[in-house]
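As structure tokens, the structure follows; a few thoughts come after it.
Of the protein chains in this complex, all but one are displayed in their positions.
A, B, C, D and E are the chain letters, set down in written order, and residue numbers restart from 1 in every chain.
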Amino acid sequence: MKYGARNMLKARVKSVKSDEVMSLVKFDVEIPAEMASVLTTESVQDLDLKPGDSVHLVIKAIHVLPVRD
Amino acid sequence: MKYGARNMLKARVKSVKSDEVMSLVKFDVEIPAEMASVLTTESVQDLDLKPGDSVHLVIKAIHVLPVRD
Amino acid sequence: MKYGARNMLKARVKSVKSDEVMSLVKFDVEIPAEMASVLTTESVQDLDLKPGDSVHLVIKAIHVLPVRD
Amino acid sequence: MKYGARNMLKARVKSVKSDEVMSLVKFDVEIPAEMASVLTTESVQDLDLKPGDSVHLVIKAIHVLPVRD
Amino acid sequence: MKYGARNMLKARVKSVKSDEVMSLVKFDVEIPAEMASVLTTESVQDLDLKPGDSVHLVIKAIHVLPVRD
Partner (left out) sequence: MKYGARNMLKARVKSVKSDEVMSLVKFDVEIPAEMASVLTTESVQDLDLKPGDSVHLVIKAIHVLPVRD
């Protein structure tokens, strides 16, 4: 199974909260991981990103796609 | 500083690859983290997600937003 | 009317389910269509995508924008 | 294999065009399909969506995730 | 013409920069506007958003869809 996405994290479900239409699911991610971001080269220059730099990676929950093997 | 997003991971830049318009940046995420996903309640039911279940979380790199403190 | 998006499908509404804030709408798409995906060149190489290959295209419902003429 | 996404289309690769960082892949989708959209209930009311109505579904190519079985 | 999206801004093209696959287009938005955000109720509570509060709205350029009338 292969995905056209750079980020795939192993995770365990912790909780599920549901409205009729939408749900919020929380997961524990236990294993160190590589993450990738695609952004404009202008943004890379504004942030002046260089190997070794510390950042935070912000991801809206709506963009996280759970997949079951 | 507070973000209207459920996911925020501490990360360290590993590499930067750039075209003129778009760049791909790789990060190491070293610390265990909680992640959250918002999806339709129908999808939660189809996947039959329950606490303790193992899944993969797939995230397109374009949805990862690096932020510098 | 022209959109800065590669994918536009003709569809017919099948059902609407609503919470107060969010709704899920189902559509029938009857006509064969061309679809396009933008992804990292790394992902294309990992998937080894070549003309003629069969794949599935996964799209979160949140990314589908209905438009009325 | 199960995805936390409402939309999954069978498709065949037609062409691949690549920069160093990003690629555009075109697909043929041959089979009629059900599609789903999540949007605000306000938008559903503004569009006045009812079963039987004709619409276009616009999807930016960046939100289409190819998956190989 | 009606869109299933809460945000629609009138804008004027300022510049276009292109790679072969992807382009970055800059616009001037001159007119005051209402914007809307959908986020988890948890995030609203964490940010403690109340009428009158000042915030910044961050939007990745990839999520901005230009449309021509």
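Just so it is clear, contacts are C-beta pairs under 8 Å (C-beta built on N, C-alpha and C of every residue); 3 or more make two chains touch, one makes a residue touch a chain.
The model shown is predicted, which means the values in this text are computed figures rather than measured ones.
The chain not shown here is in contact, across the full complex, with A, B, C, D, E. The set of subunit B residues touching the chain not shown comprises 1-5, 21-22, 38, 65-69.
Although one chain is not displayed, subunit D still touches it through residues 24, 39-40, 42, 60-61. Residues of subunit C in contact with the chain left out of this view: 2-6, 19-22, 36, 38, 62-63, 65.
We take it that only the chains that are shown with their structure count from here on.
Listed by label, the chains that touch subunit D and also subunit E are A, B, C. Over half of the residue-numbered contact pairs of D-E are shared by just one pair in C-D, B-C or B-D, which is B-D. In whole angstrom, the spacing between the mean C-alpha positions of subunit A and subunit E is 21. Residues of subunit B in contact with two or more other chains: 3-6, 18-24, 36-40, 42-44, 47, 49, 58, 60-63, 65.
Chain contacts here are complete: no pair of chains fails to touch.
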